[in-house]
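Every protein chain except one is present and positioned as in the full complex.
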């Protein structure tokens, strides 16, 4: 045992071992980032996710039903998976991002279950300097895999980050092609999933795929007020360590003066709220695109309304179809105002009360 | 793949797919309601329940002890089971209830364990119009079963609900017989449970059945302050989606101006507080009756005191007996005032500080 005798206080000196995140100049096209801290998902996460969001989506809370639909066990909610996988990318990509600008092409390719462990990598697919010389946009393609090296979810996102040293733009302008939606094909249906025996009694909701029409607007009419502890717990659960969500002492110096709610928490609240009207939208299989239109804070009450964009069937599948929709999140406004905004898209996107636009695809019993 | 080309925005129109709950006229005697969203209970729920309530009841937190008392595994706390089962009934019965008037005849007939899935149905057993022509009382008998179709808990409750269209009473006056207590017999003892090897060291509490006397009042002397996040998390965990608990934007228009704490959360806090003085009341086997006497809000500090109503033994069982008691929940008052109220029943029930009256039966080592 070579234990140093340590009777005297050591001479003290400050070092810099704390990773403070990358700047625009640190990224290059095709760069591979291996994100730290793989995470095993447990049945504790399942319960916490329900407690944090109020989710009631059936395939993620009733194992008997999941088994009747072909799964061996209760699958983890895809948004819970997304947030945990997303959290892994934060230290390397968005620790000090100016803004999360958008998501695209998020595809849930394989279900995961309690006990599975998620590892995440990202590849830089685009870089674009801003004309102000101070910031730039980084585009990444992130892939989460389980312990068997199977891809479980992948997505693209773009964030605005600071330059280390502001300077005249050097002409970096590599914007990637981003598909406007995830391609619809049978790969969107998880292996094993079938709705052959589906009963509307399971959800107490009669509305199946056939009952939804393109252009239809549904006001989900539930409100969920965010408490500081709710969003802090959720964001810590996802091991997302962006300081803006947690550090009130720092954020009291910001324009808003308070902690920012993690945008993913708003996505989950809206998805939970849509249960009322979309209870049979049992499996969120893809996010075609998304944007956080305004920030949310503790004390805000979140509402949601959806518009059906499209729907269809899969070849050789009589049990299951797909519904593409946009769900909008709102804060602190009344039902009637939400209805008015939903009818006028040009008002909708500029409303200060609109916090989320999420374009996604659900699987639903025919 | 018949994916529609969707280059144009669809024509928008509002529809009504969001279920907004039933009105008095929607119910009829003997109507059967199959509640949606069966729920698998996980070990995450066990931990969350402890974190949310502070429960220390031994049979629900120590698997070694549960096994020494005959269970194969750690049984789920019966109040956690009750709240989850109750939550299932909310959309169909009390989504927009004016008031939850009372409970009776709640019997926990079979223990459940992590991994079990709960499904709930209700039958309408009574209907009574109010003379104001605006509201009526609905009485239901609800039954929760596990995945093997075994009844695990059943209860009766009555709620006041709005009429869809106010009108002069039509003479609907069907009030069911409600037993004043659950019958005491050996069916109240879960299969497998025995206290043959019980040791007071397990609870560090010397008081067994023999030490309690009818008429005895115990002030449990612990206070638990409710935070907004605590009660929101609990109520979401139970998938109880009554808006009054969550929607501050809406509730700011209510008389109190704030979100109402789910009454079941108060029941759980009081049960947890009674651990101090009733630690050997190991198994809550029946709720004879209960009422929420005043509302609770975040910021309130809850206290509890109990009076022993009755006690007794079971035939051929030397290990185990039963204790019937009433626990009262209080808010924001001092120990001495609680003692005074407990000694004067007529003051107790009209006190604005009294939030709960719960008449229940515990199993306890002899």
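For reference, chains read A and B in written order, and residue numbers begin at 1 within each chain.
The rule is simple: a contact is a pair of C-beta atoms (placed from the backbone, for glycine too) under 8 Å apart; a residue touches a chain by one contact, two chains touch by 3 or more.
Just so we're clear, the structure is a prediction, and the values are computed from it rather than from any experiment.
Participant: Which of these, A:47, A:64, A:225 or A:306, touches the one chain of the complex that we don't see?
Facilitator: A:47
Participant: Based on the whole complex, identify which of B:98, B:178 or B:217 touches the chain you can't see.
Facilitator: Only one of B:98, B:178 or B:217 touches the chain omitted from view, namely B:217.
Participant: Quick one: which of A:63, A:92 or A:129 touches the chain that's been left out?
Facilitator: The missing chain is touched by A:92.
Participant: If you put the missing chain back, which residues of chain B would it touch?
Facilitator: Spelled out for chain B, the touching residues are 42-48, 50-54, 56, 58, 61-65, 74, 114, 184-185, 201-205, 207, 211, 213-225, 227-230, 233, 276-279, 299, 301, 307-315, 324, 332-333, 339, 342-343, 345.
Participant: For chain A, which residues touch the unseen chain?
Facilitator: Here the touching residues of chain A are 1-4, 6, 9-15, 17-20, 34-40, 42-45, 47-48, 91-92, 114-115, 117, 119, 147, 227-229, 232-234, 236-237, 239, 241, 243, 246-250, 259.
Keep in mind that, in the parts below, only the chains that are shown with their structure count from here on.
Participant: Distance from the CA centroid of chain A to that of chain B, rounded to the nearest Å?
Facilitator: Computed from C-alpha means, the inter-chain centre distance equals 34 Å.
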